[in-house]
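One protein chain is absent from this view; the other protein chains keep their places.
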Amino acid sequence: MLKLAIVKITSCSGCINEILSALLEDDIRANYTLVYFTELVDSIEFREADLAFVEGSVTTRHQEEALKDLRKRVGFIVATGTCALMGGVQSLRAMGDFKPESRGLPLKQESSEIYREPKPLDQVVKVDYALPGCPINADAVKTFLRKYYLGGLPIAIYETVCSECKRRGLPCVLVTKGIPCLGPITLSGCGAICPSFGRGCYGCYGLQFHGLNGGKVLSFAERLRELGLPDLDYRALISAYSYAKYRDLLGGSH
Amino acid sequence: MKKLMLEFKKLLGDPVFLGYKRGSTIPVFDEIRSISELPLEISDVQKPGKYEIVEGFRFRHSHSSPKWYLLPPEQVILTISPSYDAIDSGVSEGRRAVLFGVKPCDLKAIAVLDKILLDKHPVYTAKRRGIVGVVVEECMEPGGTCFCASVNSGPIVESGFDVAYARLDKETLLLKPGSDIGRQVLKSMGLERASSEYTELYKQMVGRAIDSMKRKLPDLERAQRALRGLASSQEFWEEISKKCIGCGNCNYVCPTCFCTEFIDRVGENHAERVATWIGCLTYTYGLVAGGHFRKQLYMRYRHYTLHKFLYYPLQTGGLLGCVGCGRCITWCPIGLDLIENLSRVLKVKNVEA
Partner (left out) sequence: MKPENPFLLERSLVVGVVDEAPGVKTYTLRLSSSYSAEPGQFNMIYIYGLGEVPLSISSPPLKRGSFTYVEHTARAVGAVTGAILSRVSTGSLVGLRGPYGRGWPLREAEGRDLVVLAGGIGLAPLRPVIKCVESSRDAFGRLNILYGARSPEYLLYKYELEEYARIPNTKLLLSSDTASPSWSYHVGFVTDLIEYIDVDVGDSVVFVCGPEAMMRTSVKKLLNRGFRSDQIYVSLERRMRCGVGVCGTCQLGHYFVCRDGPVFSISELGEYFWIEGI
């Protein structure tokens, strides 16, 4: 029986729902026991776990310290969701004029305690595995938990949403309808949900950054502009979920 | 057209018909159950990164191709138990099928895939062996990104089919047999021999089609020589792939791209091995545990290009991996133009004609 912890930092619990859905499978439930989960298990502390899903991005100094402590007590950390991988949608605040006080955040805290730019987990602790998605996909969690129990991991496949879209035989919304779609630069895993409903991908699985550089992202942005998307919108669109990667490739964009 | 289908049905014992099928959006390669499903009253408009269906009678193709049937995007190749017993070998006999209304480029692509996969890949082999008839629609007006004539795979066919037809206009069909079955089918249809007026018109249309495409890539062998000379130039490939984002769309829509990755799905009490299309433009291609043999995107772009024009001929006994269908150009979200890139190859590398 492997000990499992579900840890939540700045996030929406959407990924946690998917994890819980995976934990309902009989074979998975038989092999894992939940030792920590603030929303379900009474214990507020735990000594150690084999495996922890950490949902969310790091947005306060307190979270950063808690994570460093967690790392010492957990054998394997899974960065869960696009927030944990690339900052997530809350990173949009890094592009605006962020003043914690004006947002009703605790005034007692020093504002330096709250990060202007949310950090992906790997900027704070060593991450052993990552599940992208906003939210992640329960099937991916099941696959991961089953393979982890067998002593392995899913083999890394780095593809874009287009790969899933094309394998499903869907007509490309960008090419056939001129709809701005982030599929070509977004990590796969969702099964091309949005294009299957005839709308463009908005990048919730995060930037497929391997092989990309600033120039390539801009050339794609140029294409979106041709399709009628204003400059500010494409920046917001591309960086909405993946701000940390976007900034790596293009520098801060304010 | 209806008659043609019926005769094939009669002669070949009720096979399945496979072709481009009209749907709610754009036609895809699928089973055709009635003549009304054929895309006879539409045209496609294709440009780099742009595809549109309009009224007309010149449908060439879509992102889809016979590859969708012969080498499906996902193929379960084995189902296995935790004690390593095969539960299902994953390979079944292919259905008896007639390819109906495929294009010359499609036919050439199948010939290419045959050289790589036939009698080696079980799923492809089963389906391919089930093909009992081939009806080709020759292309009297090539699409906006087509260049089959430049790579010797169209716009008309000379072998490897049973019946080929050309639509001289919306109503007039000119048919030719390509096999004994084809001759039998045409005979039972009781068709008239075409007058010279029609055959002349056919020749003229074919000539115009060839001219329009040849202009795009006038000298293939020169381009191949230039590519050979540029294989080691990192600078050149970085420059030419500058806008490529490695999304892999060109791979998936290419009718000859055959690369697959094996994915292992694990369920409650069995596991599946699934062969899944993979694109050589994507980061996974060349990745191994502990290293990467094509880490940079320019390397993968180079492999894609050199494979199509230099390596396939060595792997297939002379067939190019590019059939000139233009899908990679149309379906590239950036609109990168392979032909334009090949012209750049010639500019950079001055090789003699």
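Note that the chains are named A and B in the order they appear, and that numbering of residues resets to 1 at the start of each chain.
Going forward, a contact is a pair of C-beta atoms (placed from the backbone, for glycine too) under 8 Å apart; a residue touches a chain by one contact, two chains touch by 3 or more.
On a predicted model such as this, the values are computed, not experimentally measured, just so you know.
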{"item": "Full-complex contact with the absent chain, from B:S196, B:S232 or B:N350", "value": "B:S232"}
{"item": "Sole contact to the chain not displayed, among B:L18, B:I77 or B:C325", "value": "B:I77"}
{"item": "For chain B, the residues touching the chain missing from this view", "value": "77-78, 80, 82-86, 89-93, 116-117, 119-122, 124-126, 129, 231-232, 234, 258-262, 264, 266, 271, 273, 275, 278, 280, 285-291, 293-296, 298-299, 302-303, 306-307, 310-312, 314-315"}
{"item": "Touching residues (missing chain, whole complex) on chain A", "value": "146-147, 150-156"}
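One rule holds in what follows: only the chains that are shown with their structure count from here on.
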{"item": "Chain centre separation (chain A, chain B; CA means) in Å", "value": "37"}
{"item": "Residue ranges of chain B touching chain A (in the complex, touch as defined)", "value": "25-26, 28, 49-52, 62-64, 68, 73-74, 242-249, 252-253, 261, 263-269, 276-279, 282-284, 287, 296-297, 300, 330-331, 333-335"}
{"item": "Complex contacts: residues of chain A adjacent to chain B", "value": "25-27, 143, 146-147, 150, 155-160, 162-163, 166-169, 171-172, 174-176, 178, 181, 183-185, 208, 210-212, 215-217, 219-220, 223"}
